[in-house]
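As you look at this complex, bear in mind that one protein chain is not there, while each of the others sits in place.
Just so it is clear, A and B label the chains in written order, and each chain counts residues from 1 on its own.
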Amino acid sequence: MFTLLQIELYKIFKRPRTYIAFAAITALIVIIQLGLKVDGKEYADFVLADMKNMLEINGKIINGYFVCYVILQLLLIHVPLLIALIAADMISGEANMGTLRLLLTKPISRTEFIMAKFLAAAIYTILLLIWIAVLALFVSMLVFGTDDMFLVKNAYAVQIERADIFWRYAGAFCFAALAMLTVAALCFFLSNFAENSIGPIVATMSVIIVTTILSTMSIPLFNTIKPFLFTTHMVAWKEFFDIKVNDANETIKGTVEHADKIIRSSIVLVVHIVLFVGASVVVFKKKDVLS
Amino acid sequence: MQNIISVKGLTKQFHNLTAVNQLSFTVNNGDVYGFLGQNGAGKSTTLRMLLTLIEPTEGSIEVAGMDLLKHHKEVLRNIGAVIEKPDVYKYLSAYENVQLFAKLSGVRLSKEQIMQQLAMVGLQDRANDKVKTFSQGMKQRVGIAIALVHNPQIVILDEPTNGLDPQGIADIRNMILHLSRDLKKTVVVSSHLLSEIEQVATRVLIIDKGKKLVEGNADELFDPSETIVELETANNHFAFNQLEQSNWNNYLLRERKGNPVLKLNKKDIPQLHKDLVALNIELIAMQPKHSLEDYFLRITSANYS
Partner (left out) sequence: MKNYLRVLITLIFIGSFTQIKAQDITTLVQKVKNKLDQVNDYVAEGKMKTDVAFIKAPVGKVKVYFKKPDKFKLKRDAGISLLPKGGVTVNMRSLVAVNDYTVIAAGETIINGIKVKIAKLLPNNDNSDIVLSTLYIDETNLVIIKATTTTKENGTYDIEMQYGKYINYGLPDKVVFAFNTKDYKMPKGVTMEFDNDVTNEDRAKMKNKKGRVELAYNSYIINKGFDDSIFKN
């Protein structure tokens, strides 16, 4: 199993396309950081326009923590495509190249083989997120410094103290990893049925786009199905950045307003991952290799 | 001779199509087992079932006394295969490909051993070049190096000469003979070309539409003294008439259409020449026939003549 995993990782990181994702992410993040470095004040004024009618807000609004939040908000919607690029190729790519039949004539168990493949895709996904964390969080912290986070939400604004933020990012990135693993698992599952990677990539993105639209449209008809769409749960990382208040409306350090939402969404995502991977194993074990 | 592969009642059904139908055969240790059939006859499907790539609908496969489906890891450890096109990782070098598949086969090879493996197929100078720069024949040789990397007792080659130039075809033939004679391996090789099998096989299985036509020793099936010739004449109609009324009637294979085809002993050919002249048949050309189709004609000719 470990050898299989090693080989899969070796294959992933020997391919140029693997690095496209890392390059794309680097470019996106640097562009956002550059924009906020140059015009951060304008951006803050725009976001806080409504607040500033009533309040004078002093301090470094555009700090590393805030920048990271902006980046995640903008970027995480697009990361699934980059994950699909690799995950969709895991099985269909081998079928397309013709290497699948060679691999499966080797003395290996198909279950172990497919699990190793999924683990490799998962490791790739997690490395991508670590890279995002390094650039979006740590580099932003270096470039923009740190301060309290002042976030504007739909119904209210939240101010979180500087010392109370870092663990929230740790949590948010772990949750994001879970969300992205769900995408990888879906893509991986679809990869079973194709003999080139384009099909599963397009199928995964279609599923994500359609369900995201359903998730974001506030139409009563769609609201009833929202809880059943995994994309609805993929954005729950934001819940880490909402804080409980006491009766005097003071924030309580170290708390999360809707911890229940995070837990529920995590469970939904884990169930999805297990189902997709489990289905992949079942399908793959029965698969006749005709490519 | 000890039998090493034993297949009984093997059947594969794809929806409405029966690709392989109640096929039984045995391969003995040390055989070069020729697997002949037209394209679409079910050769690839059968070989893929031998390699666990396709699950049989019915039937059993035993390799070295072990049931394939129950002990697939042990069985596959003993088999090396090249199935159709020799597809390997194009973005890796020949060396990296061999190394990777060696690991998958459960063997750890030193750098020297990998180079040795590549030298065996004549690729030692291109070891570090990416496979995408290779010709079809070179890719085929990488495939063979990979098939042999774990020193298996059985080597399965599915249509190994497809897409190769004459030199490549000759190389493969020599490789098969080397595997069999020098390395004492059992080789199963499939082809739709009789000429390839005829030159290397010790035993032959011929299938058509998923069913066994004949199985036997090559030297019995391919009697070298027998041959088939096609006559190109100025007037086929006249030629047929004359031949049918002569002693050669029993040697005629085809009905009255196209060129006359005869099956005869090689030593009778000079007599045929003389008789054609005597029968006033104007001969333009006489061609020996050497295709699988002709072989089918030969083994099925009993029904006709």
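Assorted remarks:
FYI, a contact is a pair of C-beta atoms (placed from the backbone, for glycine too) under 8 Å apart; a residue touches a chain by one contact, two chains touch by 3 or more.
Fair warning: this is a prediction, and the values are worked out from it, not measured in the lab.
Counted over the whole complex, the shown chains touched by the missing one are A. Considering A:Lys11, A:Lys238 or A:Lys287, the position touching the chain not shown turns out to be A:Lys238 (whole complex).
When the missing chain is restored to the complex, the residue among A:Phe118, A:Phe150, A:Phe189 or A:Phe284 that touches it is A:Phe150. Contacts to the hidden chain, counted on subunit A, fall at residues 46-47, 50-61, 73-74, 147-148, 150, 152-162, 164, 215-216, 218, 232, 235, 238, 242-243, 245, 248-251, 253.
As a working rule, only the chains that are shown with their structure count from here on.
Chain centres here are Cα averages; for subunit A and subunit B they lie 52 Å apart. The part of subunit B that touches subunit A in the complex is made up of residues 48, 51-55, 72-77, 79, 81, 83-85, 87-92, 96, 100-101, 103-106, 143, 146.
Partner subunit B is touched in their complex by these residues of subunit A: 3-4, 6-7, 10-11, 14-16, 97-99, 101-109, 286, 288-290.
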